[in-house]
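Following this message is one structure expressed as structure tokens.
Omission of a single protein chain aside, the complex is shown with its protein chains in their original locations.
By written order: A, B and C. Residues from 1 in each chain.
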Amino acid sequence: MPRTGVFVCWCGSNIGGVIDCPETAAAASGFPGVAFSTDYKYMCSEPGQNMVIQAIREHRLDRAVVASCSPRLHEETFRKTLVRAGLNPYMLEMANIREHCTWVHGADIQQARIKAVDLVRRAVAKANRLEPLFESEISVTRRCLVIGGGVAGIQAALDVADAGHEVILVEREPTIGGNMVKLDKTFPTLDCSACISTPKMVAAATHPNIKLYTYAEIEKLAGYVGNFEVTIRQKARYVDHEKCTGCGTCWEKCPTRVPSEFDAGIGQRTAIYIPFPQAVPNKPVIDREHCRYFATGKCEICAKLCPTGAVDYGQEDLVLTEKVGAVVAATGFGLFDWSRVYGEYGYGQYPDVVTGMQFERLVNAAGPTGGKLLRPSDGATPRTVVFIKCVGSRDEAKGRRYCSRICCMYTAKHALQVLEKVPGASVFVFYMDVRTAGKGYEEFYQRAVNNGTVYVRGRVSKIYQDGERLVVRGVDTLLGRPVEVDADMVVLATAVEPGSGAAETARILGINTDQDGFFQEAHPKLRPVETHTRGVFLAGACQAPKDIPDTVAQASGAAAKVAGLLSSKWLSTNPMIATVNEALCTGCFLCVPVCSYRALEPKKITERLPGHPPREREVAGVNTGLCQGCGACNVACRAGAIEVRGFTNEQLLAEVDALCQ
Amino acid sequence: MSARVISRDRISGFLDCILRKYPLVAPVEEDGVVAYRRVAAAREVALDAGLSDVPPKTHFFPQTEVLFHYSNLSGLEIVEPAGAPETVLFGVRPCDLRGFAALDPVFGGRFKDVYYRDKREKTTVVGLSCTSVLPTCFCRAYGSSPVDGTGADLMFTRLGERYLVEVRTPKGARLVEDCADFFTEDGVREAAREKEVLARELDGRFVRRVDLDSVKEKVDGMFESPYWGKLAQRCLGCGICTFLCPTCHCFDIVDEDRGDRTGCRLRCWDSCMFTDFTLHTSGHNPRATKTERVRNRFLHKLKYHLDRYGLAGCVGCGRCVAKCPVNIDITRVIAEIKEVD
Amino acid sequence: MLVSRLLEYVGLEPGRFEMRWISASEGGKVAETVREMTERIRKLGPNRKMRDER
Partner (left out) sequence: MKQAVEELRRQAAGLLKEERVKCVIGWTQGTDVARAVPFFATSVRQAARLTWTPFCVNNLSKYLLNHRYDNTPLAVVVKGCDSRGINRLVQDRQFVRERVVVLGLPCGGMLDREKVLRVVDPGAALQEVEDRGSEYMLRTDKGEYGFEKREALLSKCLECEHNIPVVSDLMIGPQVPSPAGSGIDRFAGVRELETRDPAVRSTFWDRHFARCLRCYACRNVCPACNCKECSFEQAVPGWQQGACWLSKRNHPGQNYLFHLIRMFHVAGRCIDCGECARVCPVNIPLRELYRKVMKDAEELFAMKTPGTDPEEVPLLSTYRTDDPEEFS
């Protein structure tokens, strides 16, 4: 017979202010298996924990129910308490009578009291059937994979590398740097983006602990926390980077011109190219799709001119594998393609309606105009510039329902840049709200206003071309009247969205995406850089729209998590995972495809049954490193051979039974 | 032994007369299946349905029987079910009467089973002769016959449009007295003669010739015979033969706990054909394979019951022969046993 | 779908069984679904099928 102790916590007035905790404890004392029950103001406090320990010793309790807050908060705390009392940490069951009871039923005290007792009864029923569980250890490969070489990836890679672990940094573009390096200035300090990011790029490329793969993509991630094996496809560059010196002859002489991705389509590049002059690595790749040689079989100018003979049209994709213990996803963001849906803004047909990113390139000293603000259509200096915010953000009908978080600030920055570059210019900003939560942000916005930016609250209903000018027609909702501005240029603050290929990356990594397609963190508040797949962490805008300070902070956070994980050669595994009763397993293996963590695989056993000679057969085996204890296999197992430890059929049914009494 | 005659059209009146005084259990037909149930009116009784599919042992030894309810809320309390009322069990065929005889020493011998004994003592058993012989019948092999009333308190034998009613025990006599209006003593003598003729006539209709001679001696030495293994190959291990057998009596005791310190203890039929029949707590099972289980069943029918009680463990009702999905036929087994070296 | 059809086939009232796909982040939907379901079941009264008369 179990000897269960029940400890009802008041949580100050959180619980104690709604229900009568001593009464709940008294009710619990009548439940089967309960040998002791009590209540206390703060069970998680030092004296509270000591009380639990003392009760366990005095009343020879062999398991405990703590009725308090969410196990998310204090399960670990009380597990440790049990260990201090000499019990197995898994002999604990929590009843959440705060979030699940007093917080939500505070208005109906009678019902809350009944529910609290029900929840405790459930917990006792399960506790009575708990069994000690034991952690086991797996070895850890002390290397880290960082996917994405933007500022998040670079920061995470540098931090992990500085902690003394090897890092594999994989970037799909020909250069690292990501979106940040395309920007001109950064808010709220207006320091030069390239000036602060290119040194980081170089630091990453030259760090002895960082192995850099650019123009490469991950294809597969096998294994489990501490023991991943990643398959990387190094795309063919058609340039041997061992031989190439980055002298630049090839891209200077290449006859082909195509729009530059780096310049957001407003500048041009050659077919053999580096994305921008400070690219890392500073060596070119050939864009096979546009290369004249690949299209016609003729040209070969670059090959002929290359002083080191580095151009190699016969190069093929290279597939290689690396072993790592942890993964950081830092795949960044993409921008909402407004031209598909915003007919009122001209579907992208007016060249002087540009996106914020295009504007960045237009004002960038390293951009196609050398930093002079010239409008794309005729190269004239725009005197009146209109900014439209929330293009695709906060727009459930046409775009995305969330706020992209960075647009208010960069639009203020752009406004200041126009005012600075074009003396006497008029700048209008059409906005829904101005959101400036961040250190120095509000002050920055005020600066834009004080310097003469006209903020018009309201949406733009139409933009049309009238001669050389664009007519922006909108409404000022504060004044309640229509507004019409004749503009030389319109800049749209397009929404931040998941990067292209985010869904595929999530699939490869075995992590979830949220409803908007961003990677899902394990807990929005308490585990913001972790995923539900152990050993895979998140950094930057792949998780949600973020500005640079937040991105860098999260990247460092992820790096700290990785460094913590890799700090030991051994890792203890969660014992609350699937277990196969081999005697019951029929070996149908329907569980194998069900497991998203690929934790189940056939395993040979020799079985001895009375009346039969020993026989060999295959059953399902659980890889304790991979299994996350999700229970999908448990459901798929027809023979009832798979159970999740800590959540066995018996325990769960006992809980249901207890709740239905 | 006294006797009466009842005309066929008065039977339902007689049954309703019983119903006014006692609960009545009688064969009932539902979706082509005949079984014994408590009835509320005479018209429910399937008088001419022949041998029931489920034997009437269900009355004395129900498939599930609550032994007691318990509650441990404030000290242990046990509530036993109320005793059985005086009941009439009507329409029991001769083979099933023999079946009761085979069960009696099990539940009322060295170990007195109050649940069984209580119902047995308070029940008046009314036998009913068979009017036909099924292809699977072989009660003759066990010295019974389609009109044999052994074991009945009152035996009804159908003779055309009337029944000969033999009063075989004081219980039977009381039932006749209770409903005396329905019976007459006229024609009893002729009816008794007619019954003898009928007995001879029915005796000639048996298809299965089953000769039990020397079978017991043979099986005494057959425990290790490979024959059982061969026989078991096709056995599916279902419980049809044992559940439909009028003499099978294995049961299992189960506690159903509600999880709130109350519950009940019950016994349920068990079957030696089931894999967990003799499974020990240790995980060991002395009858681990079908071979041992099939052997156990046939040795029980042909040997153990005889050894223990001097009574055959089979009454020749033929239900297992008719219903076995894979045609394991005890009459064939008996024949084959003789052939085994 | 198979389950609800089958349960109706074996004699359960329609509406006694319902399956919804609700993500862990959709707390409001859980509450709403449970509320609706509870009201519906209250109207139907206690289930007579598969009762366990222990």
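Basically, a residue touches a chain if its C-beta (ideal position, glycine included) is under 8 Å from a C-beta of that chain, and two chains touch if they have at least 3 such contacts.
Because the structure is predicted, anything quoted here is derived from the model rather than measured.
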**Asked** If the full complex is used, which shown chains touch the chain that is missing here?
**Response** A, B, C
**Prompt:** Per the definition of touch given earlier, which of A:C195, A:L590 or A:L659 contacts the omitted chain?
**Reply:** A:L590
**Residue of B:T87, B:S144, B:T247 or B:T331 touching the missing chain in the full complex** = B:T331
**Complete:** Those residues of subunit A that touch the unshown chain are 583-590, 593-594, 607, 612-613, 615-618, 636, 638-641, 649-654, 657
**Asked** Which parts of subunit B are in contact with the chain that was left out?
**Response** 30-33, 35, 53-54, 63-64, 135, 207, 230, 233-234, 236-240, 243-244, 252, 254, 256-259, 266, 268-269, 271, 274-276, 279, 281, 321, 323, 325-327, 329, 331-332
**Prompt:** If you put the missing chain back, which residues of subunit C would it touch?
**Reply:** 1-6, 8-14, 18-21, 49-54
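Methods note: only the chains that are shown with their structure count from here on.
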**Fill in**
dist(centroid_CA(subunit A), centroid_CA(subunit B)) in Å evaluates to 72
**Asked** For subunit B and subunit C, what's the span in angstrom between their mean Cα positions?
**Response** 44
**Item:** Residues of subunit B whose C-beta touches two or more other chains
**Value:** 258
**Asked** Where in subunit C do residues touch two or more other chains at once?
**Response** none
**Message:** Residue numbers of subunit A touching subunit B in their complex, please.
**Reply:** 32, 125, 609-612, 654, 657-658, 661
**Message:** Help me check something: in the complex, which residues belonging to subunit B touch subunit A?
**Reply:** 258-261, 284-285, 288-289, 291-292
